[in-house]
Structures are given as structure tokens and as C-alpha cells.
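One protein chain omitted, others in place.
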Amino acid sequence: MNGAMQLLGVAKSYGEGAARRPVLEGLDLDIPAGRLTVIIGPSGCGKSTLVRLLAGFERPTRGSVTLDGRPVGGADRRRLVVFQESALFPWMNVADNVAYGPRARGVRPQGWRPQAAALLERVGLRAFAGRYPSQLSGGMQRRAELARALVNEPEVMILDEPFRGLDAMTRELMHAYYADLFEETRRTQCFVTTDIDEAVFLADRLVVMSHAPMRVREVIEVDLPRPRRAADVLASDRANDIKMRALTLLHEEAMRAFAGGSRAAGDFLAAYARRRAPAVPTPETRA
Amino acid sequence: MSAVIERSLAAEPPAAGQRERVARAAHALAAWIASPRPWLALLGFVLVAGFWHLAVEVWKLPRFAGMPGLVATWREFTSRDPVYGLSLYTPEYYVHILASVRRVAEAFALATLLGVPLGLMLGWSRGFREYVFPVFEMLRPIPILAWVPLAILMFSGTESPVIFLTFLASFFATALNTMLGVESIDESYVRASRCLGARPWQVFVHVVVPGALPSIFTGLQISVGVAWFSLVAGEMVSGEAGLGYVINTSYTNVRYPTIVIGMVTLGAVGYATSALVRLAGRWLMRWRAREHGDAR
Amino acid sequence: MNLLADPRTRATRRALVSLVAFALLWELGARSKAWFGVAVPWVGHVPPPSAVLAAWVRLLGDPGYWQSWVASLLRVLAGFTAAMAVGIPLGLLLAMNRVCRMIFFPVLELLRPIPPLAWVPAAILFWPTQELSIAFVTFVGAFFTIVLNVVGGAGAIDVRYFQAARAMGATGWNVFRRVVLPATVPAIVVGAAVGMGITWEVVVAAEMISGGGSSGATGGGMGFFIWNSYIGGAYEQIVVGMISIGIAGYACSEALRRLGARVTPWLVRA
Partner (left out) sequence: MRAEAPRRGRLSIEDVVKTYGRGEAAVAAVDHCSIEIPAGEICMVVGPSGCGKTTLLNAIAGFHDITSGRIVLDGETLCGPGRPQARPGADRVVVFQNGALFPWKTVLDNVCFGPRMQGRAGAREIEQRARALMAEAGLAGCERSYPAELSSGTRRRVEIVRALMNDPSVLLFDEPYRALDSLTRSVMHESLLQTWYRDPVTIFFITHDLEEAIFLGHRLVVMTARPCRPKAVIEIDIPHPRDYGVLTSPRFRALMAEASALVREEAEQAFAAGDAER
């Protein structure tokens, strides 16, 4: 089973001299083959940089990023990314978008056409194949993007908060979709998010990251049965314990992040500090 | 733990913000010098000027023979006693520049004074737009230069027709962009201000005008460019002084290097005036500049 | 359903009212000298719309009027297509190749503020025939707008599209043909529409300044037709010429916008 990725002693910084901004320092991270690894950490802790390194859009300043032991070159179809905002080509309809990869690599149509059609069917977009991305809803765009990536049979799928911005209900349905797709294809997934519920529902392996420098704070094995159903996960105590553990870790990281001057975490602690709430009026007593 | 928060929550003293911005600007400049960018730009100029020099004065290619050469023009431009009477050292050169700049400034000011309020009204009140915009939109496509004869008929003398033409071009550009600016304001700002009890005229002053400001300045920049465009034409046809006049008369009196001097000066002064408008915009809309600079 | 209250018809009704009012005021102003003895400033010296209309009807039968139309249109199209033919590829080249951009973009940026009409004397010197020099000036007018728009458009393409394309194994040429080109089309359409507007402005001016070109009085184009009417004292014809060019310019820009809309079906219309 291939598709295992590993980061060893990876460091990454932007700018030179006085304006040098180290984002990653000595990061070691394992993304095991055939499993769904979810990476969660406070916003602004360098998760997007990690995505770019895994995808090969950027080189690490130090250390190595390997796929099945071999160092990773530039971007290629073995490691495909699904971005936060849709990267569907707006000027191509859904069918052309999905067919783009195989066509660009000169694969003969008989090689990919049946599979593309099947994928479109699988994500429920066969009826919308002729539509342009701007004519699709947020959820449908995300499904088209998943199909566009999967048609290239990548060994690793890297997703950078792909469902952020969707309304909660569409997100829930997308979670189910994505989990089923994973259980069918069993390709290595590296899913980055800030949403704890999303992380617990999807993950085989939940990696909580620390802040500045970004390191693995703790790895939690999510041994919930598959296929996962929202109602079961909500009711499961095991899932609840994992969520509590992750929440506590993240709050501690936010505390450290705040000391590092990150504004986002600053709000967190400002509100969080005044837990001693004043005496509370309830609507009934006063009316 | 709350001590940590109180200390860090207090925003850093503004002076640091200022120093930080200056340091960042200095750093950006140093990076720009170090990068290949300025040298390649210089290479670009050398290539174009070089081709012009070679084609005219060295290879004497067909068609280029009669043209003023680079060296000839440069010598004329920088000589104390220019053959055709116009160079950096002759006061007449600056008289022409001043004449043109004064006309553009006068026309641009008038266009802004009339164009911005009209644009704001067109964008703000639908009734006003439904009555006024059709006439405005009928006159706008008419090329400014087609107004030349009418301008001469309508205005006596040679000065006011040129100012009118330059004004006309700027006026249409300013009014249109201001109107588009008002229409592009996010409706939630208008709604928020009405929620907070602002009466219509207060909404106009506190939301519509500042909200439309970015587009107004886009319009003003286009308006300056268009002003120079029609000024030159106006001066060529009926002017007595000014850079357009210089270029035209240099042609009729076969003073070719001066044509090029006129053109280059026009380019430089035009660039300077639009840079001035850009700076005014940046200064007036400081809240935008900070948006890109400091937001961490 | 009260027809008058429907917003659309109300808008057209108000447009008619304002245009009629404008024409009436113009008529009154223009005839103020004859009717009231004192000329209203500015408008007083302008031919009244009734006279303009009469002149226009007369001109409709005059082949010279139509020849001027054709002459100007041909010059516009010549200059415009040349500007597109040179401007778009150059713009794309500058967008795709960083070194070329860093070399040539600053030069273009400094040449741009020189008003196109300032090129007329140099163009007349350079080109053998007056026809070519007018076409060159028209070219200059539209060229800078198109190049800068294309470079701007291509430069603003979201980097994620390149990353996605490259990750899926697309090579340089495929990325250009399937990503850069389609993504730049909207900017090309905008550049073309603005460029077209400028070409009309420049053609009229060039024709006026250089005496209407070599093909004599009639073939001189609208600019010359207007200037000639002014010299000849036929002031009504000046206004006819002005409005005709206005219509021609508007029609060309509108045609471009419609063509642009068809070429970019994926852009959701507001």
C-alpha cells in the first residue's frame, strides 16, 4: 500500500534578513498510507504552509518531505490539493474541469472517460456536467472539485479546510459524502481544518498541532467504527472524549499562541479570561 | 494570567506604528534596488532609445531618415542656446509648460467641482438619474474633438475653447466614475447607518461620500489623463501657447527636434499630474492604505 | 397592472421627458438672438435642433456624408485591429514572461501618458501617406490601453489555477492555452471596448488636424466633414457630424461589449 508521506526536521521561513519570518521549525509529521489523517490547530499556526509543502508548491528551507521514502519534487498528480476557495476553472464547464487532468497529460479518452462519467455520477453531478462553476451551489462546487482530483487517481489527497464557508447543513452532508468516498477509495488523505466536530467525524488519526513553531502536539487515534454516521458520532461517548481532549489541547495552544502575539488567539483569551460571569437574570424571572 | 492579557491587549504605541512603516518602506526600497527590476527597466529604455538613435542617425533606415535623431534632440534639449529657441535653459519652454498645466488644472478643477456632485446625485437618487442620465449618456459618446468647431463658436477668443474641451473630457469621466462608485457601495453600510438612526442627508455625508471616494479617485485619475488628451488637441487646433501648440508649430516650421521635446515633456508632465492625483487619493483615504500595511 | 407605475416604463418615460426638455431648451437658447434679440451665452451661438434635423435629412441623400462615415469607420477599424493584433500578443507575452515584463513594461508605462495626438506630427513625418499616419495615430491611441489591460488581466489570475493545472500534469503550452488565455479574455474585452472609444476620439481629431487625408474633400472622414462644415459656415452640419460620430462610437463599443459577453459565457451577468 503506497501513499505514505513523511516530514523530517522540516523548517520553512519567508523573506530574508531583518524581515525573515520563520513559520515552521524542525517539524516531524507522519501521514500513513491509506488512512484519513486530520490536522487541526489554531488559525495562523502555519497549516497552509504545511499544505503547500506537502503539495510541492514550495520547498522546505531545511529538512525533507518524502512520499513512500522518495523526496517530493514539484507539484504532481500523485499529491493533489483541494483548496479552501474553489479552484475550479470558471471558464470550463464541470465535465471539462473533471477531464482537465487526464487531457492535459495526453491520456487517451477511452482511458479516463468512463471513470470521469462514473465519478460525476458518484458525486451526483451528472445532470450538471454542462454547467459553469459559477452556476453551481457551494456544495456542488466542492463535489465537482473532489471528482476533478479523484479522476487523476492521486496517491495522496491534501485538503485545506475545503468545507469552510459552506453553511452547516451542506457541510454535514459533504462530510458524509467525503467519508463515503474515502471508505470506497481508501487513498491517503491529509485533511486540514480548524473545526473540531469535522475533525472528530472524519479522522482515523487526529493530529493536534502546536503554535509557533508549528509542531505535532499530540496524535489521537480516532477508533470510531466506519462507515461513520453523524447521528452515531454525536451519540458516541468515545467521540465525545476525543472532542474534549482536542478542545483542551487547542485552548492551551491558543494560550501559547496569544503570548506569541497572534491577534486571532488574542480575542480568544480576552473573552476566555473573564469566565467569572456576574449573577445571571433569566428572561422569565424579570418579565 | 489576566496580567498577561491586559499587557498584551493594550495596542502598541502609535509611534511604533509610524517607525515600523518607515522601516518597512526602507526595507522595500533596499529589496527593490537589490532585485533585477530597476536594471531591467533601464535596459528597456536603452533598447528603445538605442534603436531610435541607430535607425535615424547611424543606419539611416528608410522612413527614419527625416526623423529627428536621439543625439540631435538631446543636444537641442540641453543646449544653452538652442537652434530652435526651446530647451531646458530657455524661459519660453517653461512658459509653454505653465500654459498647458494651468489650463489642465483649471479645467480639471472645474470638472471635479461639477462632476463629483453630479455623479454623487446620479448614484444616490434614482429619480434624478432617470431624468438626467439619458441626456448625459447621449452626449458622452461624442468624441471630445468633435466639439472643437462648436467650442470655437460658443466661446470667444482662443483660450476658453481649449479650456472647455479639456473640461468636457474630464467632466464626463469624473461624473461617470463617481456615479459607479456610489452604486458599488455595499448596501449593508447604508442599512447599518439607517439602523443607527442616521437621516438620509447624514447617510449621504457619512456613508455615500466616503464610500464612493475610492471610485471618485479612479475617476479623477482617468480624468487627468483624458484632460491632457483633449488639451493637446485643443492647443493644436486653436491654442496660442502650450505644449500642443509647440508640437504643432514645430512641425509646420520644420523644427523637428522640438516636436520630440514637446512630446517627451507632455509625457513627463502628464505622468507627474496623475501621480499627484494618486498621492492625494492615498493621503485622503488613509484608512485604505493601512488596510494593506498593518493588518496582521 | 398599472403600466405607468411599472419601474421600467417609468424610466423610459422620464428619459423621453428629459430628452425632449433638453431639445426644447436648446431650441430656445439657439433662437434666443432671433426671438428675444439678446443671445443667451454659449448656447446662443449654436445652431438650433430644428435646423440640425433639417440639415440631417438633407444630408441623408448626399453620398459625401456617407462616404465620410465609411472613411472614418475604415480608419478606426484599421487602427483598432492593428492595435489588437499587436497589443494582445505583446500583453500576453509580458504577462507570461517576467523578464520581458520587467524590461518593457516601464517603457510602455512612460510612453502611455503622451496623448495620442501628440504623435500626429511625428506620424506625418514618418509615414509616406497621410492615410497611414492617421491609422498609426489611431493605433497608438488604442495600443497602450489594450496592452496594459491584457497585462493587468493576465497578471491578476489567481495563482491557485496555475497550481491546480500544474499539479494535474499540465505543461507550459497547455497551461497557456487552457488557463492563461481564457482567464485573460474578460480583460481583453474591456481593453478592446475602451480602446475602441479612444480610436474614435483620435480619428476625428487626426482627420481635423491633418485636413481630412489625401482622398480629397469627400473621402476625408467625419472629422474633416465637421471641420469643413465649420470653415464653410454650415454650422448645422457640424452638429450632424458630432451626433453621427457619437452614434458610430457608441454602436461600435456596444457591439464589442455584446461580442465580449458571448465570448465569456461563464461570467454571470449582474
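Read from first to last, the chains carry the letters A, B and C; within each, the first residue is number 1.
Quick note on the criterion: a contact is a pair of C-beta atoms (placed from the backbone, for glycine too) under 8 Å apart; a residue touches a chain by one contact, two chains touch by 3 or more.
Being a predicted model, the structure only gives us computed values, none of them experimental.
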Ask   = Taking the complete complex into account, which shown chains does the hidden chain touch?
value = A, B
Key: Residue of A:Asp68, A:Asp96, A:Asp180 or A:Asp195 touching the missing chain in the full complex   = A:Asp195
Task = Would you write out the residues of chain B that touch the absent chain, in ascending order?
result = 9-11, 14, 186, 188-189, 191-199, 202, 206-207, 210-211, 213, 285-288, 290-291, 294-296
Ask   = List the chain A residues touching the unshown chain?
value = 42-43, 127-128, 135-140, 161, 164-165, 167-170, 172-173, 193-197, 230-231, 234-235, 240, 243-244, 247, 250-251, 254, 263-264, 266-268, 270-272, 274-275, 277-284, 286-287
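To be clear about the criterion, only the chains that are shown with their structure count from here on.
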Euclidean distance of C-alpha centroids - chain B vs chain C, Å = 20
Remark   = Cα centroid separation, chain A vs chain C, in Å, comes to 50
Chain C to chain B touching residues, read off their complex = 10-11, 14-15, 17-19, 22, 42-43, 45-46, 99, 102-107, 110-122, 124-128, 197, 200-201, 203-205, 208-209, 222-223, 226-227, 229-230, 235, 238-239, 241-243, 245-247, 249-250, 253
Query = Which of the residues in chain B come into contact with chain C in the complex?
reply = 36-37, 40-41, 43-45, 47-48, 63-64, 66-67, 127, 130-132, 134-135, 138-139, 141-150, 152-155, 225, 228-229, 231-233, 236-237, 243-244, 247-248, 250-251, 256, 259-260, 262-264, 266-268, 270-271, 274
Contact set on chain A toward chain C in their complex = 55-57, 74-77, 79-81, 83, 85, 87, 89-92, 100-101, 104-105, 132-135, 148, 152
